[in-house]
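The structure is given below, and queries will be raised subsequently.
Yeah, one chain of the complex is gone here, protein chain that is, but the others are all in their spots.
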Amino acid sequence: MNSAVKNTLLFAVVGLMILYTGFAQSWNTALLILNMGLISAIMALGVNLQWGFAGLFNVGIMGFVALGGLAAVLTGMPPTPGAWSAGGWNILAAFVFALLTVVAVVMVRGRMRAGWARSVVIILMMIAGFFIYRALFDPGVEAVEAINPALTGFLGGLGIERGIWVALAWPVGGLFAAAAAWVIGKTALGLRSDYLAIATLGIAEIIIAVLKNEDWLARGVKNVVGLPRPAPFEIDLQNDPGFVESAAGYGMDPVTASTLYVKLAYAGLFTVVLVILLVMAQRALHSPWGRMMRAIRDNEVAAEAMGKDVTARHLQIFVLGSAVCGIAGAMMTTLDGQLTPGTYQPLRFTFLVWVMVIVGGSGNNFGAVLGGFLIWFLWVQVEPMGLWLMELITSGMADGSPLKAHLIESAAHMRLFTMGVVLLLVLRFSPRGLIPER
Amino acid sequence: MSDKPYDDRGNKDLSLGNARGMGTAHPVRQGGRSRPSPGGPFLIGENMTGGYGAGPDILHDCTIAVDRGEIAVIVGPNGAGKSTGMKAVFGMLNLRKGHVKLDGEDITDLSPQARVARGMGFVPQTSNIFTSMTVEENLEMGAFIRTDDIRPTMEQIYDLFPILREKRNQAAGELSGGQRQQVAVGRALMTRPKVLMLDEPTAGVSPIVMDELFDRIIEVARTGIPILMVEQNARQALEIADKGYVLVQGRNAYTGTGKELLADPDVRKSFLGG
Amino acid sequence: MIVVDDIHKHFGGFHAVDGASLEIRQGTITGLIGPNGAGKTTLFNVIAGVHEPTSGRVMMDGEDITGLPPHALFHKGLLRTFQIAHEFSSMTCRENLMMVPGKQSGETLWNTWFGRKRIADEERALRAKADEVLEFLTVGHLADHKAGQISGGQKKLLELGRTMMVDAKIVFLDEVGAGVNRTLLNTIGDAIIRLNQERGYTFVVIEHDMDFIGRLCDPVICMAEGKVLAQGTLDEIKANEQVIEAYLGTGLKNKDKVGA
Amino acid sequence: DGHAKEVKLGILIGFTGPIESLTGPMAAGAELAMTEVTESGKLLDAATVTPMRADTGCIDNGLSTSNAERLIADGINGLIGGDCSGVTGAILQNVAIPNGMVMISPSATSPGLSTVEDNDLFFRTAPSDAREGQVMAEILQERGVESIALTYTNNDYGKGLADAIESNFKAVGGEVTIVAAHEDGKADYSAEMGALASAGGDLLVVAGYLDQGGLGIINAALDTGAFDTFGLPGGMIGDSLPTNVGSALNGSYGQIAGSGGEGIEKLKEMAGDAFDATSPYTPESYDAAALFMLAMQAADSTDPAEYGKHILDVANAPGEKIYPGELAKALDIIREGGDVDYVGASAVELIGPGESAGTYRMIEVQDEKNVTIGFK
Partner (left out) sequence: MDFLNAFIALSNFVLVPAIAYGSQLALGALGVTLIYGILRFSNFAHGDTMAFGAMVTVLFTWLFQSWGISLGPLPTALLALPLGIAGCMLLLLATDRVVYRFYRAQKAKPVILVIVSLGVTFIMNGIVRFIIGPDDQRFLDGERFIVSARTFKEMTGLEEGLAIKTTQGITLITAVIVVALLFWFLNRTRTGKSMRAYSDNEDLALLSGINPERVVMITWLIVAALATIAGVLYGLDKSFKPFTYFQLLLPIFASAIVGGLGNPIGAIAGGFVIAFSEVTVTYAWKKVLGYLMPESLEPDGLVQLLSTDYKLAVSFLILLIVLLFKPTGLFRGKAV
């Protein structure tokens, strides 16, 4: 079978699976799977840029996704009244001061001759800087967090909450992630040996720790709910006589029609983003740039000798891939309508995305996209399948037998198990993924 | 790298893994048996055809042999498959065709460990010592399959290479090139091999040490151990060789006694630099 | 053109290069010889920015280039080939050559999205040039073969070909001849001479083949144990006692054969 | 379609993830109520009530909403869930409200949820933490506690509760020496304990979960001798804590939402060995399921739009008080046009936006048992 035919077939199969969900369960479920599948595909695309094209192993996807989520809050939420005047400027001043301290330290380091005198000066500067920073920062934070802590207690955002403008959060999420990735890459890729994996693993945890504990930023674990969204609210549609009428025209009740309409709107927006990113990735890949990346992947030493700045290229692709994850993260948060830092778990946001990339086919953009859809579908649908399986297995057992109860209860744990099995099977029998790199 | 399914895509991340010291051999699987096959030279790799893993064939119908009391030398351009041939004789890669026979037994299906137990010793061309272990531990590892007392052999080796006695507790990786080479040969001798295979033992060794090494090799040969050796210092090597093979692209190009090859104008012109 | 000033390079306790100083004059083809392990490749690597020297300086045209990364040196016109061929194995031979020139507009992401016309033009020119180089090296028929699947000698040619894709000032060749058949080596020699004369490339050549060295190189530098042992014309070098002792050799003590 | 033969109630809680150890009994509790009603044959026209379980992962918004959609597609008539406040918000916003589905959460206690625009679709049988903070501060003050160290599990529940306790306790003149978060499921709490011990205080208030970090913190405190008395909010009240900690916990006290021992005792009896009825939020789960069914009976309909309005009616006075095991009686009363005031296992009293008013049971650990010493 020709590979193009095979690939089309694979996509068709996943499409059919989603369609089947539509017929067998509900179109809402199917569309939701589609939407999350689109987001997953974008995440997988970002990771594929890093791993597939440059062999960079990013185990901190969760962190970048979370930063995207933060962007959604900071652009979408209205500014908290009085927060800036209460302490926001203090916080900002603290950061500016911290930055100045760092600059000053760097300058001193450059100007003074090495020796204990320099070390002492630098250490003194850093200690003093830290205390002044805390002196500026702490009261600011306290003041901001004191403003109606149960409901706000944070600075709020830019308040971009009208219609499609909300989607502005997505590129901003990309920017946030890119900035973080730049810092991480600069450090980890700059180390004499490459320690990117552990660095990303750690930084992701730190990002989540900051999101959880810095309440002034995005309410910490108290969560931000009611984020604005680019699609209309179902309720508004249901109350809109025009909509109800046209829904009736299609023979649908307003509730179903509105939920489907909103999900379709999201699906449309997400598809546009995915297609844009996919086209950009494909174009980049099939260009001298892609050739250069392949050369670097093949042989770093030779590429370096041929005038290619390997570290800079690695940094570039790491930043780009992370930015794509950030975009996906922002999209996901707008879809959820809330930022809940506690929900960011490595298993779900880092390792699952890895499974998507590997299963789909690393090094192939379409493979990553396919993996995104397929694995998300399984992630959601394995549970009912597992339950069904367990019921089948236990059907012969007496009701109320502890084993039966145990088995049925364990169905939920089948999900991770299944993901593991899928990953291992693919690695074994189709090691380069379902749609391998050409 | 779409040819290799389990490739690392250029990943060099040290927090994930470390490929240094990783095996490259696709050795003959354990559990094979030898069959009697009397006659022929003491050690012979006959009509060997094969390559690394699923890759292309490197050896094409190549034959190399050494008999008791002989030094056989293999020469040829870089990449000709000399080292590959040696590895094939040692069972470090799966042959698609051909046989390896040792002392009247067909050992083609034996794993490398089993061949060591049968009395074959091998010093590979590169990374031929355990760099993180001391000199003494390197020698001990050479005697890994032995169950008898290894002290006397070790003393013999120290007598042969006195510098090693001095450095016995030093990590082998800290030695100079020539000393490493001595450790490598010593390690192979620790098995008390019945036949010794050396892959470019003098590479990266100063001429003085090289001469020394050659002398030692001749000494070893005099104790009755046949030696099969690859050498880039072709002229010197062929001078001491009883038998010479010239390999080109995995094939036997010329075969003869050392003298004959040295005298052959074609060989001189193409491989010995005129 | 290149001045190497008392370079030391230590790996752990091992002194691979141990105080080498030498000068390479513009327009010459300098030969670098020495026994295995003398530190030739290591010295190359230090000059080419692969290794940071333990101490010492490298100057190029009066400018200190010590510790500059290889890619920066490339853009200054300093190229090198590898003793063990470093081809890009999953790319075709043509791609191997086409990726060489620096500052391709197609290597900027922005252009890959929005400047596709310009890239296409550049690519056409590059492609023609790459094919020309491949023809010159007698491997035109391999243009579409994966570089990982060609023979060792051909890989060496590809290495040389890469230096021909750009206008280099100085090219370091590490054992181009090893594993290359003699007739081809002569062709390579001719090519080197032509590049040297027509394009003004300066060459530094590591080679163990004295005939090749003799045909190409004017000054010959001999290294041993990390130091420069001697410098001069090949004949001078060949006559040098120390060089004979360390490199060219005097032969064996044990001349008698074993079995006989 | 009020007279369907089958009523389906979704149980959408985190069977996997951080609170996976709590959700088993919770689901069992809810299912117990359903079995009770099914067996009674008194709901509507002898409808059978079928539970449908689905997972939220506690912290996985995507999964939760997907599963909620799936449940809705499967035709549930009401949704018990979610569990953790974060996903509960997500399900509410993205699935329940758009689909007009009524949702009763047995365990989401974040004050933030009180103010969410919910179109009267969201209820909870667990009280908001804001109220508990007030109760706890009063208890502490009555006992003459002057200073407390406070640690909370780092999620919306813990944080909200800690905020409430801190502000209320300060308001009554107490001192809070330190407020430190702890992460659940972490390897080691020595660092937290070091900080808490250094800050000191009359007692340590642990706003966490009894089988999660909370237990780890208490063990660490006892092991190092840093504190010997603990203030235990609802998340820390359960039989397993005194059992696990042992006699050292004697004398510690706290409170948990719930009125009187009667409801919970009955539930315990009914549960028997099948599950641990005192496990956190298990009574609330039973009650959530019960409320659904009573409201359906009251509305004579299984349509959320219809019965949703009746939830507050059946939950609150006036009417006859209903305890666990009395659902059949309640259904009868309603059918006959009477009024019920569902008390259930957790003393349900829905106030304001449809959340539990929060009568609290004051607990003290005596002889390695939780003993109810009064109500507030």
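Residue numbering begins at 1 within each chain, and the chains themselves are lettered A, B, C and D in the order written.
Throughout what follows, a contact is a pair of C-beta atoms (placed from the backbone, for glycine too) under 8 Å apart; a residue touches a chain by one contact, two chains touch by 3 or more.
Just so you know, these numbers come straight off a predicted model, no measurement behind them.
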Among shown chains, those touching the left-out chain: A, B, D
Which residue of B:7, B:70, B:103 or B:211 touches the chain not shown here: B:7
Contact partner of the left-out chain, one of B:133, B:163, B:248 or B:262: B:133
Residue numbers in chain D that touch the chain omitted from display: 16, 18, 20-21, 24, 154, 178, 180-182, 185-188, 190-195, 197-200, 211-212, 215-216, 219-220, 223-226, 244, 246
Contact set of chain A toward the excluded chain (per top definition): 55, 57, 187-188, 191-193, 195, 197-199, 201-203, 205-206, 209, 212-213, 347, 351, 354-355, 358, 409-410, 413-421, 423-424, 427-428, 431
Interface with the unshown chain - residue positions in chain B: 5-9, 11, 13-27, 30, 53, 90, 92, 112-113, 116-117, 122, 124, 127-133, 137, 140-142, 144-145, 187-188, 191
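Methods note: only the chains that are shown with their structure count from here on.
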Farthest chain (mean CA position) relative to chain B: D
Most central chain, Cα average position: A
Where chain C and chain D are represented by their mean Cα positions, the distance between them in whole Å: 75
Where chain A touches two or more other chains, by residue: 298
In chain B, residues with contacts to at least two other chains: 1-2
Touch-based graph of the chains, sorted into line, ring, star, complete or other: other
Pairs of chains, among all present, that meet the touch criterion: A-B, A-C, A-D, B-C
Sites on chain B touched by chain C in the complex: 1-3, 56, 69-71, 77-80, 173-174, 176-177, 203-208, 210-211, 214-215, 218, 221-222, 236, 239-240, 242, 249, 258, 269-270, 273-274
Interfacial residue positions of chain A with respect to chain B in the complex: 51-52, 54-57, 193-199, 296-298, 300, 362-363, 431-432, 436-438
In the complex, chain A residues that touch chain C: 280, 283-284, 287-292, 294-295, 298-299, 301-310, 316, 320
